[in-house]
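Pasting a structure below so you can have a look.
Shown here: the complex without one of its protein chains, the others still in place.
Right, subunit A next:
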Amino acid sequence: MSEWQPVTIVGHGEPLLSVSDLHTWFELRQWGFLRVGAVRAVDGVSFELARGESVAFVGESGCGKSSLARTLLGLHRPTRGEVRFAGRSLGGLKARELQAYRAKVGYVQQDPFGALPPFLDVRRILAEPLIVHGVKDRAQRDRRIRAVLDEVRLSPAEEFLPKFPHMLSGGQQQRVVIARALILEPAMIIADEPVSMLDASVRVEILNLLRHIQTQRELTLAFITHDLSSVRHYAERIFVMYAGRVVETAGVKELLDHPQHPYTQSLLAAIADPDAANATKQREIPGGEPPSLLHPPKGCRFHPRCPHAMAGLCDVDEPPDFEPRRGHYSACWLHR
């Protein structure tokens, strides 16, 4: 598939989504009532997404990617901070308005195998959101279902409509999940690890498809992944997350070619491109493991593992966002 053209609508008009100082904490209780602390899954995140823009959130397991996604979808209430969509704050929406909002934001959830109800066929899976959102005319529903199946390249529709999820390959199941996310004609799609459970060759196919639909429909796409090597062709900007925070943001090429934050640098150094010479090289990797989100380290959250950490600074004060290169932000004291 090569028909897509890169779209860069960054900076045009008002942002579609704007997130400021967002915190999503999960209270931990013992015996159901004794408060023992909070898991700070999202801990102070701010950004804006333009209409038609495709961005990637990248980070290791447990850094808060899914929690962020679910907060943006209105599934978690922020502990602090705000999510605004098309100028309106989610916090101020009534239950009905929140339902309308969810129709505007398609969700491709992590784990496609658990995402589809096993006892419904494809026709029913795709009809459900239409019914919930009041499309009563059956013929109209059918037209939309067929159109969206065609869009995700599950054709002829007749063949797939009566199938149950277990009759489909992993890649086909993921196409159904994407079709379901698209069927209410959202303005934005949040895709949480849309391909991590799929085989390598199928991954590319699904990512190409998502990218194609995104450019065709001029959707905003937030694509969550732990795999930095797969973002180059599928997003315009990258947000690197570590322990509940965004530590670095820039355009894809800029970030991959000139990583600024020590965490991003170690992440990139750890990733191999296929090359027989790898077998004899030891990779530079930081020691230790990501911190507990119950008690994140003081100062920079990466300082216990950082090869450049400066005592008396990195372990004391939290680094703000610096702009070491134009349009390239990194939260690290090295740039001060």
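Criterion: a contact is a pair of C-beta atoms (placed from the backbone, for glycine too) under 8 Å apart; a residue touches a chain by one contact, two chains touch by 3 or more; residues count from 1.
The criterion applied here is as follows: contacts and distances are computed from a predicted model.
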(request) Pick from "Pyruvate dehydrogenase E1 component beta subunit", "4Fe-4S dicluster domain-containing protein", "NADH-quinone oxidoreductase subunit C" or "Dipeptide/oligopeptide/nickel ABC transporter ATP-binding protein" the UniProt protein name of the chain that isn't shown here. (result) "Dipeptide/oligopeptide/nickel ABC transporter ATP-binding protein"
(request) For the chain that's not shown, point to the residue among A:20, A:110 or A:208 touching it. (result) A:208
(message) Given that one chain is not shown, which residue among A:24, A:214 or A:230 touches it?
(response) A:230
(request) Provide the residue numbers of subunit A that touch the chain removed from this figure. (result) 1-2, 60-61, 169-171, 199-202, 204-205, 208, 226-230, 232-233, 256, 266-268, 270-276, 278-283, 285-286, 289
